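Selected chains only, in their assembly positions.
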Amino acid sequence: MDIVIGRGKAARRAYGIDEIALVPGQRTLDPSLADTTWTIGGIQREIPIIASAMDGVVDVRMAVELSKLGALGVLNLEGIQTRYEDPEPILDRITSVGKDEFVTLMQELYAEPIKPELIIQRIQEIKSGGGIAAVSATPVGAAKYGMVVAEAGADLFFVQATVVSTTFLSPESVIPLDLAQFCQEMPIPVILGNCVTYDITLDLLKAGAAGILVGIGPGAACTSRGVLGVGVPQATAVADCAAARNDYYQETGRYVPIIADGGLITGGDICKCIACGADGVMIGSPFARAKEAPGRGYHWGMATPSPVLPRGTRIRVGTTGTLEQILRGPAQLDDGTHNLLGALKTSMGTLGAQTIPEMQQVEVVIAPSLLTEGKVYQKAQQLGMGK
Amino acid sequence: MDIVIGRGKAARRAYGIDEIALVPGQRTLDPSLADTTWTIGGIQREIPIIASAMDGVVDVRMAVELSKLGALGVLNLEGIQTRYEDPEPILDRITSVGKDEFVTLMQELYAEPIKPELIIQRIQEIKSGGGIAAVSATPVGAAKYGMVVAEAGADLFFVQATVVSTTFLSPESVIPLDLAQFCQEMPIPVILGNCVTYDITLDLLKAGAAGILVGIGPGAACTSRGVLGVGVPQATAVADCAAARNDYYQETGRYVPIIADGGLITGGDICKCIACGADGVMIGSPFARAKEAPGRGYHWGMATPSPVLPRGTRIRVGTTGTLEQILRGPAQLDDGTHNLLGALKTSMGTLGAQTIPEMQQVEVVIAPSLLTEGKVYQKAQQLGMGK
């Protein structure tokens, strides 16, 4: 709170992922020695990357494939997968409509109600395919479908809102979800988010969260900051929430992973989040570019269908390779979007970190990758515009 | 004054709306519980948004519609509405002329004198349509037409100059407007602006202002900073002037609203101004995009017609929806320019603020949304340029 915006309004400076870089230390190690294993809700995974609960990113097939490749995918229980028995023609429409009709189409498609039997069916399809069934809902959806989900055999439940808190004021007609009670009553681990502050993280941990999603406003397909003015740059948000995790662990002995969610595109982004204290990351657009992704080369935000205040936009991300190439390589692109596991292991090797906890301790510098004149010159060269 | 520009010249850092973001607190609330009511000059309004006194933004019809929708529009008494009996063909010319002839045309059109009978007529048209008659003039115009306006039955009088002060040196031939005397003599509330500092705000409050307009230089259609070098970034200006309001209220018990004016485009911008201490905002270009706006999809600054030093430019903003969609939704755009009230309520819900005074207290972080390499990459993706 050391910066004075004006008389009577102070603020602190918050830092984004684009503003930092990682500094090598005293030793290096062979990437093959880097151990990227982590555990969430009692489930151990080799790759600390979760695919976002978005229509264009995770369907049953993706959830199964991600599990087999050592990662995890979360199925959105309030998206098209549980509103439509056959989501394929719906996806065709979403990805072929013109830009100007997109919001209206989404509002129309989401007018179709969610069907509990489809929730059960999707979970069972993932399980029978050999996948880990991780699913997500908003607090309202969680209250409605929580028990259905648990009984259907899901492994992990993500409760996600733009911003979640343990204290929610609602009109008298609505009974808000008591997160602590929900975590206690659910027979499966509950991951809560999103939040960006130390205090809320601590509240959510005390409520029994098995994981905390961190990030408001930074995503490529998210327009919260423009529409609501709300957002905290990701490096600061992750560091603050990780500090709450550490303090809670010190006090209780229970270690709960922090998952950075939003705005991460390259291997470097993932490495930087972990260096700020994250245990894992949740990413959307990098997976939307997989051949197997339901989005057919498109990616869109989950607040888009809001009937009164749509937020989030549809982005053409293209299709660049198989899910395996994107997750485990070999890379055929040199821009950090293929072989994310290889990038993480190589970064850990370069930085001398053998484990995720060691990676959380590496040195960080503030080094904004701003668009300077020099960089514009470089870009011009890259585009063959240099004299 | 802690930054040394060079020997003998110190400065302080001022912050713009683009450099800050809002941070969620300990609780959230349902948007329906957010109360956005405010009062200006004794008139209570549901929506703390005022449409700017600009030719392309407010005419009689817009003033009436804005009143009915819970907001407010200000009619410029020195624009084309009071120079021409029928402004429609004039607006056609302004919006169809080529870019290179625009300034010259405006200088020519403004050579036509203001007609007091048209001032009376416009005010009565607004009143008879059921609207709140809020009108504006420069200090020179206020001196000339003040009493005409009051007698015509106007409800609020805005006195606006690029920069207003209580001490104005003028040539002997000119008798400057005494703002204190004017406020005292006018039978209707007088709102004064624009200013950007604590001291001038305090002076204007002591002069009897019923509202203070804050903002110099930040508007999209304003070129003051380029032409004159003058301007203070809006977050700092609002926080400083709001502090003067608070101190004046402490001392006198009279609470006078601060209105952020200039450069605000999205719901997020409005939310951030209130979080810096504003009670309401004045916006132009978002309303210029309404189907009902007189600007026919264009927006232009009111200093443009200056015969010797035009400032302000004409911008093609397009027409994106009805005034109701822009103010109250439902939104058909996802970029924060539709359903401004919904955005404000949702932001207040996200931040746990039940009232405007609570919204003025939310936490702010310095989080520049600079164009970093990462963001350019994202934009490229959005444009389908990603590999």
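Going in written order, the chains are labelled A and B, and every chain counts its residues from 1.
The definition used in the following text is that a residue touches a chain if its C-beta (ideal position, glycine included) is under 8 Å from a C-beta of that chain, and two chains touch if they have at least 3 such contacts.
Small disclaimer: the values here were computed from a predicted structure and weren't measured.
Count of copies in the whole complex in this file: 4, from one repeated sequence with 2 chains shown in place.
Operating definition for what follows: only the chains that are shown with their structure count from here on.
Between chain A and chain B, the centres computed from C-alpha atoms are 38 Å apart. Taken together, the chain A residues at the contact with chain B in this complex read 3-9, 11-14, 16-19, 103-104, 107, 162-165, 167-171, 174, 195-197, 199-200, 203, 216-217, 220, 223, 225-233, 236, 265, 269, 285, 289, 301, 304, 306-313, 315-318, 320, 333, 335, 368-371, 375. Interface of chain B with chain A (complex): residues 12-15, 20-30, 32-33, 198, 235-240, 242-244, 246, 266-272, 275-277, 329-336, 339, 342-343, 346-347, 350-352, 354, 363-367, 369-378, 381-384, 386-387.
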